[in-house]
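Structure incoming, see below.
Selected chains only, in their assembly positions.
Going by the order they are written in, the chains are A, B and C; count residues from 1 in each one.
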Amino acid sequence: MPIADVPGYHAVRDHTEALARPLSAEDQVVQSMPDCSPTKWHRGHTTWFFEEFVLDRWAPGYERFHPKYQFLFNSYYEAVGARQPRPRRGMITRPSIDDVAAYRSAVDAAMDSVLTQSRDPDLVALVELGLNHEQQHQELLLMDIKHLLSLNPLRPAYRESSGASGAATPKPAGFVAHGGGLVEIGHNGHGFGFDNEGPRHSVYLEPFALADRLVTSGEWLEFMQDGGYERTDLWLSDGWAHINAEGWNAPLYWEQVNGTWQVFTLNGLAPVDPAAPVVHVSYYEADAFARWSGARLPTEAEWEVTARPAEAGPTAPGLHPRALVQDVAEGETSQWFGEVWQWTSSPYTPYPGFRVAPGAVGEYNGKFMVDQQVLRGSAAITPAGHARTTYRNFFTTKSRWAYSGVRLARDV
Amino acid sequence: MPIADVPGYHAVRDHTEALARPLSAEDQVVQSMPDCSPTKWHRGHTTWFFEEFVLDRWAPGYERFHPKYQFLFNSYYEAVGARQPRPRRGMITRPSIDDVAAYRSAVDAAMDSVLTQSRDPDLVALVELGLNHEQQHQELLLMDIKHLLSLNPLRPAYRESSGASGAATPKPAGFVAHGGGLVEIGHNGHGFGFDNEGPRHSVYLEPFALADRLVTSGEWLEFMQDGGYERTDLWLSDGWAHINAEGWNAPLYWEQVNGTWQVFTLNGLAPVDPAAPVVHVSYYEADAFARWSGARLPTEAEWEVTARPAEAGPTAPGLHPRALVQDVAEGETSQWFGEVWQWTSSPYTPYPGFRVAPGAVGEYNGKFMVDQQVLRGSAAITPAGHARTTYRNFFTTKSRWAYSGVRLARDV
Amino acid sequence: MPIADVPGYHAVRDHTEALARPLSAEDQVVQSMPDCSPTKWHRGHTTWFFEEFVLDRWAPGYERFHPKYQFLFNSYYEAVGARQPRPRRGMITRPSIDDVAAYRSAVDAAMDSVLTQSRDPDLVALVELGLNHEQQHQELLLMDIKHLLSLNPLRPAYRESSGASGAATPKPAGFVAHGGGLVEIGHNGHGFGFDNEGPRHSVYLEPFALADRLVTSGEWLEFMQDGGYERTDLWLSDGWAHINAEGWNAPLYWEQVNGTWQVFTLNGLAPVDPAAPVVHVSYYEADAFARWSGARLPTEAEWEVTARPAEAGPTAPGLHPRALVQDVAEGETSQWFGEVWQWTSSPYTPYPGFRVAPGAVGEYNGKFMVDQQVLRGSAAITPAGHARTTYRNFFTTKSRWAYSGVRLARDV
């Protein structure tokens, strides 16, 4: 059955709807800042992707669900025409959430029809890209709804807490060393990867060491209590100007309630858990914290070669050239994935030999490769398939609404 | 029955809900610009007014419906505490539209109880103020929802057209003269009036004449075709800077579709009707149009003394000192009320002897008396009871989303 | 001698140069904010006025001193072509101050030639306007240079103090009453007046009283100590927003040095003199102070009819209709002129029957008649001929760099 070539089409599509389900119509329409998009828009945009890049080509005679949806739900693909300006995505009170649900169903039905008729590799690759794209928007949807709900004085929860208690007290942080030398990083072409993950290429590293766990909220409190946000010498020049202009003195979503630090989460307001990884800090803050710690942030290559054994596990021995990862004390490091994205000191640039794909799909990653920093790992809200050592997430130095945290590095 | 003292409590309250009824939950939550408020907020705010100013004092033991609603639904009353910042009213996705409906019902029930137990004149005056306040918000609600829907590329209608055809071709405009002299303007204390409508006082006028009808969209098209938006000499200095910065070249809501001018209305997009009064122009534009016409805008006193006979009609001879209105050709003028608000050349200032009422209610009008212009008359969307000759509406010179139009004046 | 028709041509022109003389080339070129202009620009612009409006017409064969000076030194006269954008006047490092001196000399020589050949009334009127225009810029020059020097951490003095000691302790403020009624205000056509001072016309006033002296800095300190800048209830809504956005908590140029209030003056930094009239306050602050005092600001008509006897003195009995000024206790009021401009509650609007003059000269006043407030009186830096009861100065509500102070008024 051809559909087997793109396992998970319905799983991915249904998961988006499941994420939206706890949200009211009002929750789904509002845009809380230009960087964020409404839930309804995420639902429409991920659907439009299939209409634009798959159905138009692979479903002969397919008629667009609505003549204006291309305009409404295009994000930034200049090559496919005009679109709703990003800061005005929150004005789209219509189509309604039900209209968008109908749009999703119609496109899914057409996709089913296409996928039962063809197993063309180009088609399968586009569908795979569309599903990975949708998963990225699943994470954005949660980031964005958290930001919106945080601005409501009622501090409403997205969902009721699962009752999970706090994180266990972490062991003292240690550093695991790597001898450096010539290493390879980047996607090797097996399995899905975004264009920006390749080409795989060599990088020469000096010896270094990475922390074996993430920085915790408790450690961040120490930084704050030590005047971290008031000491100029800890900050990049731009960072110092920015935190003073914005009045930042703690991570995003932290607020003092009756003298104790609380943090807004998808489960509502909760006390800051000192054992949990700190999250929602900007690059500026991560960099200042590292300087305060007498450490630095890792480069993305350092991160990748150190994380690789952790990802591979004992069952994937051939995945990485062990000889290059001599000094990593395997098994001792932790929290690479599924906790928080980890700022690296690497600006987001194309890998040597990177080529933008032709056509509109090629606008996916390349045109954002300036003035952003790479983050590695994955967050608690990241869809499972997006946790891999070669994955390159990226945000501007000022961004805090992503689930961004800190792992320290050192020269050795 | 005491309730008879405040006739229309339920009529006014129900009308607000009727206005909201065609709107989806999404439509009711979004704020399209800082000057506008979401429908849901209007519904909540007008309800809070009764809670804050009536129930707290007149309903012993009344408990607030929700501890945070005072914060959410206060508009600008500094004296009663902190409040949601105006530009963030659109972030309040919760309470839901149903929660707000429940809030309205609970307050109405409490109000019923209060009003069946007391006819204290202070109570009655406050309720009357609250109802007039709510009627002002009914007009704002329609202004605001029109602005929001206009930003949607789908150009959705608020309601289906009633099928009414266009306005009849107007007769050529004439001017009716007034001999000037000492006249009285302002509210005389009979019936309800806002504080800013009084005290009644004398004003000395030079002879003048007012147009006997409003400026039409057809005449505005002539102004545009004659280069009205490109001729510096027609504009106030601030106005010229503003239209160039904003790129204005037509009234708000006008857009060219395939070479013809269309206008967005509450019924959706429609051709510009040359016979209808022009609407949604700023003070700057009204002033420039008047200069282009070889005329000027009326002062609010000129407007009031000329409109008075029109308002009064033949059955209310004693309402206005006829001797002072010698030269008005009675019955020849038209369109004073129920069409569009009419910009006057009068800045919004306190009348001689104006005193702000003590307490929070006193924040109603006085603190806005600077850098705004008075508009007179009323619009098609204005609640009936708000059409009176002494009524002073006011907006900044840059505002266009009110139903603002133009009546010309001349020296004689 | 025709030149006798325009007495003071050289006196006025030379006075401008005398005002510039204490200033270095650097002082004369910098623009400290968009509202201000460099000294060199004032010197050039006032000269260009004669070139543009007089020499072009009255000096046959006159050649412009420099082909670009029209562009550089036009201020806002749209009708005579393009011009240097106002916020970029400070970029004109060339022509040098010597070039500008040569420009002034050349134009003066040409003017001398014209004025010895003709006594045409149109010519004389234009020259008179040009001289009054230049005198206005003399005051602006001092306002602007004070603002510039105040931003220099060295707090340099424009000139050494004349050694004058502080003001004498003022007597307690009293109020002198006026019975109101129909009064005439505005320029009567005898002697020079700007277009905006007429036409003379009737105004009806309610009874009122005006303070017999100006508000002092000592009284302003009481206002500050009583929390005047922290009490919302004292402020217009726009004013409250503005002082909080700007962080205003004292008049412009006040600063605390070692716990005492100092004020920057044209003589350098000096202690605040509690006996001197307060100066450099915005309309918002003047209005808030008046409310705090249980008083209000005067209208311009109230101010004019009360000040008139003071101006006229016993030797000019016919100038004002004494019958209309019944209740003024003549001789008891003071400080109408030569101290500080006095904010009135009157927005700057055209008088009834005001007509803009044809041509570019007509851009003088009319196109600024919106969103500004009238100030009356004159300041210590105002050229003598500009102190008259009908003179209408005007600034926006936010402006503080003019010599603006406060006289209180009350209803009676």
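A few remarks follow.
The criterion applied here is as follows: a contact is a pair of C-beta atoms (placed from the backbone, for glycine too) under 8 Å apart; a residue touches a chain by one contact, two chains touch by 3 or more.
Note that this is a predicted model, so its numbers are computed, not measured.
All protein chains share one sequence; of the complete assembly in this entry, 3 are displayed, while the total copy number is 4.
Basically, only the chains that are shown with their structure count from here on.
Path length between chain A and chain C in the touching-chain graph (shortest route): 2. Although chain B and chain C share one sequence, what matters here is the overlap of their interface residues, and that overlap exceeds half of the numbers used.
Each chain gets a centre from the mean of its Cα atoms; the one farthest from the centre of chain C is A. Put simply, the C-alpha centre of chain A and that of chain C have 59 angstrom between them.
Mean C-alpha position of chain A lies 47 Å from that of chain B. Between chain B and chain C the centroid-to-centroid distance comes to 37 Å (mean Cα coordinates, whole Å).
Shared contact sites, meaning residues of chain B that touch two or more other chains, are absent. Those residues of chain A lying in contact with chain B across their complex are 24-30, 32, 40, 68, 71-72, 84, 88, 90-97, 148-149, 151-154, 156. Chain B makes touch with chain C in their complex at residues 76, 78-79, 182, 201-206, 232-233, 235-240, 283, 287, 345-347, 349-350, 352-353, 367-371, 397, 411.
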